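Presenting chain A:
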Amino acid sequence: MAGQTLLSLEHLSAHYVSQQGTRVVRAVDDVTISLGAGETLGIVGESGSGKTTLALTMMRLLPPAARIVAGRMMFEGEDLLKKSDEEMRKVRGKRIAMILQDPMASLNPLFSIGNQVAEPIRVHEGAASRTAWQRAIQLLKSVRIASPDTRVSQFPHEMSGGMRQRIVGAIGISCEPRLLIADEPTTSLDLTIQAQYLNLLRDLQREHGLALIFITHNLGIVAKMCDQLAVMYAGRVVEQGPVSRIFNAPTHPYTKALLGSIPRMTDGGERLTAIDGQPPDLSNLPAGCAFAPRCPAVTTRCRVEAPPEFVTEPGRSARCWLAEPMALRSSAA
Partner candidate 1 sequence: MKQYILRRVGYSLLSLFLLSLTIFLFVRVTGDPVALLTEPGASQEDIEAMHRQFGLDQPLWVQYWHFIASFITGDFGQSFYYRTPVLDLYFQRLPNSLILAAVAMALSLVIGIPSGILAAVRVDGFWDSAGKLFALLGLSLPQFWVGLVLILVFSVSLGWLPSSGSGSFLHILMPAFTLGWYFAAAHMRLTRSSMLEVMGSEYVKLARLKGLPEALVIGKHALKNALIPVITLAGINLVVMINVAVIVETVFAWPGIGRLLYEGVTFRDFPVVQAVVVIGGSMIILVNLLIDILYALIDPRIRLES
Partner candidate 2 sequence: MASPSPGPTRRGILGFSAAAAMGVLPDTAWAAPDGQLTIASHVSLAPTWFDPAETAGIITPFMMLYALHDAMVKAMPGKPMAPCLAEAWTAAPDELSYAFTLRKGVLFHNGEPVTADDVKFSLERYRGASSKTLKERVAGVDVHDAHRLMIRLNEPWPDFLTFYASATGAGWIVPRKYVQQVGEDGYKRAPVGAGPYKFVSFNPGVELVCEGFEGYWRKPPAIKRLVFKVVPDESTRLAALQRGEIDIAYSIRGELADELTRTPGLAIKAAVGSATFWLYFADQWDAQSPWHDQRVRQAAGLALDHKTINQALTLGHSHLTNSVFPENFDFYWQPPAPVHDPARARKLLAEAGHPRGFDAGDYYCDASYANIGEVVLNNLREVGIRVKLRPLERAAFFKAYAEKKLKNIVQGASGAFGNCATRAEAFVVKGGAYAYGSYPDIDAAFAEQAAETDRAKREAILHRLQQLVHEKAIFAPIWQQAFMSGVGPRVGESGFGLIEGFPYTAPYEDLTLKGKA
């Protein structure tokens, strides 16, 4: 399904700089990712691994203390970093949309559902409020909300969590974006609603030819939904590639540990592999590979020198010395 590349991040880095400029947190460090139109990329990692910061960097909506310090963000052939604030604003919500984690808080309590769904349409397409309102009703129908024409004038507090998340989804796709970034969209939903929502997202993707980026720590969702997968640790992409290839033969020890910690029906009585130690402190990372302190296959080289990203197969790479022998060529370009 490799459509032509829709989005390609090249050596993108975004750091938080503290007030006095002394402490620098490398939240996103030298990330290179690409995504074709209509494809689904999963970004996985523990909390604090920089997943959300990466998403906000893509939308150029970082908090004041953060700055993009290196790299390029090519989207449909244009470098988003070159765009002015005003031009970038026009991209947001129109060509790239994002959904947040907490549906309860994502909708403004004081405005009606219709108002909030129709808003991007009014702003980006300058549609008259009448037509925008009708489009909103259509959108509610497309996200399978029952009796949309009554729901449209109701208020967020009159909706259940699942319905609200679907409304947020409707807002996301309201302007036919090319890319939809979902930041842990299902964490606060219970399982049954979660499955419905994921199917909905897949249908929307198929109907609208959407590219999807899934930010989650739930590998089950990745298995079910994603074509590509990128595993992040301490702000860096430690392994990425097709889901099927990585699930069967993970290269990076952290990916192995992650996959090992999922209980499977087939496992019988084996103990789940847990990763000992604490997640790294991004402000003073150890020399060498960030995962070294917790890595079962650690070598002295790992502690001294940070491994570059080795491309082990076309479209697949890992940032670990173990992958060096399999490397096609060094991607240290």
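Candidate entries met the following condition: all candidates are chains of the complex that A comes from, given by their letters.
Everything below uses one rule, namely that contacts are C-beta pairs under 8 Å (C-beta built on N, C-alpha and C of every residue); 3 or more make two chains touch, one makes a residue touch a chain; residues count from 1.
None of the values given here were measured: they were computed from a predicted structure.
When you check 1 or 2 against chain A in this complex, the one that touches it is 1. Against candidate 1, the residues of chain A that register as touching in their complex are 59, 61, 89-94, 97-98, 100, 102, 105-111, 119-120, 123-124, 155, 157, 168, 171.
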